[in-house]
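Just one protein chain is left out here, and the rest sit where they should.
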Amino acid sequence: MPVWRGWDKIKYQAQLDPAFAEEVTSIPGGEKLFDCIQCGTCSGLCPLSPYMDFTPRKIIAMIRAGFKGEVLSSHTCWLCASCYACTVECPKGVKITEIMYATKRLAIREGVSPKRFAIPVLAEEFFRDVESNGRNSEGRLIMKLYLKTNPFKALKQATLGLRLWSQGRLGIRSDSIKRKSELKTLLKSLEKERMVRSRRETAHAGEAK
Amino acid sequence: MSTPENKTNGTPRIGVYVCHCGINIAAKVNVAECVEFARSLPYVTVAREYKFICSDPGQELIQQDIRDGKIDRVVVASCSPLMHEATFRKATLAGGQNPFFFQMANIREHVSWVTFDKEMATLKAKALIAGAVMRVARHKPLEKTRVPVNPDVLIVGGGIAGIHAALTIADSGKKVYLVEKEPTIGGHMAKFDKTFPTLDCAACILTPKMSAVRSHPNIILWSYSEVSQVDGYVGNFKVKVRRKPRYVDEELCVGCYECIEKCIFKKAKFEDEFNIGLSQRKPIYIPFPQATPLVALIDPETCTEFRTGKCKKTCVDACERKAIDFQQKEEIKEIDVGAIILATGFKIFDATRIPRYGYGKYPNVFTSLEIERLVNASGPTGGEVRLKDGGKPNSVGIIHCVGSRDINTNRYCSRLCCMASLKLAHLIKERTGAEVYNFYIDIRAAGKGYEEFYDKLLKEGVHFIRGRVAEVSDWTMTADEEGKLVIRAEDTLIGVVRRIPVDMVVLAVGLEPSADADNIRRMFNISCSYEGWFLERHPKLAPVSTFTDGISLAGACQGPKDIPDSVAQAGAAAAEALALIDKGFVELEPNTAFVQDEFCSGCCTCVALCPYSAISFSADNNRASVNGALCKGCGTCVAACPSGALQQNLFTDEQIFEEIRGVMNYV
Amino acid sequence: MSDINKSDNGNFEPRIVAFFCNWCTYTAADLAGTARMTYAPNARVVRVMCSGRLDPQFILMALREGADGVLIGGCHPGDCHYQEGNYKTLRRFTLLKRLLLDMGIEDKRVRMEWIAASEGDRVQRVMNEMTEQLKKLGPLHLEPVSIDTIHKKVEESVAQAEGVKI
Partner (left out) sequence: MNYLYFPGCSLKGTGRAYEDSILSVFKGLQLPLEELDDWNCCGATSYMAISEMKAFALSARNLALAEKQAHSRENFGLVTPCAACYLVLVKTQKYLQEFPDIGDKIKTALKSANLEYGGKVRVRHPLDVLANDFGTEKLASFVKKPLKGLKVACYYGCQIVRPYAEFDDQHNPTTMNRIMHALGARTIDWALKTRCCGGSLTGTIQEVGMRLSYILLREASRLGADVVATACPLCQFNLECYQKQMSREFEDAISIPVVYFSQLVGFAMGLPAKELGMQRLFVPFKFNPAAESVKGGIHVHS
């Protein structure tokens, strides 16, 4: 067969992951994925959509069609600030914010979160801090973040930090809880648990539609 | 109905007919197994299966078995009795047996369509068949009673649907009472300037019909009136109509406007309901120049005489015909009718329920109905599209689906807003030359000539942006947005969020059931859908009938409808009413209650329970008795009778007991 | 008596007798069918014109004949096709429930629901819920009782029911 120039611009069905949508709908909050009518209310309301590579509406369409790779490596979910504006106004009750969370988790799990954003790093630093101390210190968190992603920026922000510190608004020393072992036991028992609904729950949600 | 020969002496011989209903039943229920099972049941002498028992050959199977003397009672296991009970009763009769020796088992709606597991479905079907068999074995032959039908018709609601139905029936020589709650008939259509897709003038096609109603010898028009009570049943309804006082004698007033001119209020200053507050009226007014009847009325809320009793009453002096009557009282009219058509219409969605579109906050956000008045030549601006400050808009945004297709407000599509928006877009562009932007989710232009109209607008240069508007606001990002309303929406076909500054926003508000729909529904004893629209008997095959015989629906009270559909449905409702009247009689279900004298102790528990006063007590023989003509067959008295003397035809204790035994004991 | 009590995996499948009024709940069940709303197949529907026709005996009879639960469906208050039949049902039902409790029959086995003609989804929900509840409760066992116990129970019920009108 002669090589046709446009071949790579077409999306072939074989490149898609038809199970991706189901993966998302099985997560609490993802059940209404198929109710979306692509009206774009979410994108219009989203204060961050101008900065996203795909608007939230488009992400929903892509999840449904099985564009797993594109969705998980897109910046969209990392820009979501969880303001829930889309979720409360969606005319079909699609919980878009929860779907954004779901794609964040899937991206981290699959190790495809985009490198140029600090958000996954922030999340993980935060995670570590809380897991060991039970509380987080914003100051330490931000410092670590800058050091890990962009040390030069840390310098730029130093003035702000100093001012905050001088007014008693920035603690670098980490606060911690008393009963750390209690927390550790609690979190440990959930090490392998993932938030996926049982088949029965999924079936009921389907009926409710 | 002739009485068939009673062939029920001795042990019942029951025929069971299990329907495949194509694959509707057969795909889930093992029909052959059900037939086999039916054969094992007591009294069953014949059990058969067939593709479609409701078809002629299917019915013939039943009739032949009766004629052959194989059976004397019939059970059909198929769809809901609400669907085909009448069909099979007729078939039983045609076979030569009393039609009430028949019982249906609903194995489609209640089994095959709602059960996932095949085995469980078959099991449930068997149980229902057994119930029906055991029950029908206890059936008794019954007779339907025939009652004459009153030939007069009541139509509630004088919008285009009510008007059309009234004229159709009146033209056939029947008498019609048309009751309208507003001071004039015409409904929403009277407010429009043009109609889609033909752009013919609404007034030009509506007002001749309105005056035809006024002058028709067979139509009694009661405007400014409401139905207050409905009793009786199909063919014989008794209705009370409350006529609100207009304080102007309808017979004397000629609509000359003299009283209005001479009212002590020199300037009109009260919100004009007809123009939705876009203009003002006086306390004495005529809603609009083509109002029918063309009779003035006084609003006691604003009239000085009613408020203080100290008005100079210049209106009274101005009226040469002495039509003004401050003493006028509400009047209750009682009428008897045989059929009723409800055409009570709709109300528009309250746009303040979606705060992010700014209706009520920003003066230049209008509803589509308000724009209808603005573009109307006889409207408050004489047909000029004007902003609140009187200026001309250079850019207008029309937002579709306001309050529709949204689980937070109404889930349904209001069906006509797309076309109404296109029409307004055309008119606004024509009148002002403004840039017009339509924000839509989907364009639904499925009527005759509608798609062509859409094509026309595309050619006219009206902008179409596929995206539901996120917000209308006055915060600005660029200089050209200053002082404008900014519409923010994703242009979903491009995948980019756009901000479009406009001078005027039009909200294409959806339709909702009218505010008093719930009262009306209860008064007329009909059901409504989840959203509150009146429920038709069958969405496809009986779209204008209701579950209450003798009451039909026309127009948007049944669901959002545009003018062509409303008129078509009004015609259908009129035909239904005429068919009933022309037949001249109705047959009533024989499921009435009766007293077995020998058991009645005369305790009178039943007498007070009957909502229709159908039970009377005779002190002479210390017995209660039921008037079959008044009894509607609910069975409440039967359940309460402490001695078991009361029974209900078709629902005797014995029959229900047997049905319970049947559904429980055989599978 | 039946194989429905034991499905393949040995799970208990309760049997329910459902009394539905013709105008609201039966129509709603039809609507659920037309809309293909799948639900638990455990109930067998007996149609009456109005829930007001329901003699408490019918419920007792259904339980005696082996039902694990009884469901009563009528129109919403104010919506009765016969004006107020459903109110009468409600009163009788309240009384009956006391009697059943005295007989040791759990509260959840007999349930009354107002379901309008348009509420097909509600039929689905109620059927599923009730089946689920009965599965948890297990089969209904009516113990044989001595005539003395019955007399005593009846007297108690009568005492309790005093002042409640039918």
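A, B and C label the chains in the order they appear, each numbered from 1.
Everything that follows uses one rule, which is that contacts are C-beta pairs under 8 Å (C-beta built on N, C-alpha and C of every residue); 3 or more make two chains touch, one makes a residue touch a chain.
Because the structure is predicted, anything quoted here is derived from the model rather than measured.
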item	value
Interface partners of the hidden chain - shown chains only, full complex considered	A, B
Selected from B:Pro355, B:Pro539 or B:Gly584 as touching the chain missing from the view	B:Pro355
Positions on chain B contacted by the hidden chain, ascending	354-356, 358, 361, 471, 473-477
Chain A residues touching the omitted chain (full complex)	28, 47-48, 51, 79, 81-85, 87-88, 97, 101, 104-105, 108, 117-120, 122-124, 126-127, 130, 134-139, 142, 145, 153, 160, 163-164, 167-171, 175, 177-179, 182-183, 185-187, 189-190, 193-195, 197-198, 201
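Just so we're on the same page, only the chains that are shown with their structure count from here on.
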item	value
Between chain B and chain A, distance of the C-alpha-averaged centres to the nearest whole Å	48
Where chain C touches two or more other chains at once, by residue number	37-39, 124
Overlap residues in chain B, where contacts from two or more other chains coincide	none
Footprint of chain B on chain C - complex, ascending	1-4, 7, 13, 15, 17, 22-24, 26-27, 29-30, 32-34, 36-39, 41, 44-50, 52-55, 57-58, 61-62, 65-67, 78-79, 81-85, 88, 92, 116-119, 124, 166
Interface residues, chain B side, partner chain A - complex	356, 401, 405-408, 441-442, 466-471, 488-492, 495-497
Complex contact set, residues of chain B against chain C	80-83, 106, 108-111, 113-117, 120-121, 123-124, 127-128, 131, 522, 525, 527-530, 535, 547-548, 591, 605, 609, 611, 632-636, 638-640, 648, 651, 653, 656-657, 659-661, 663-665, 667
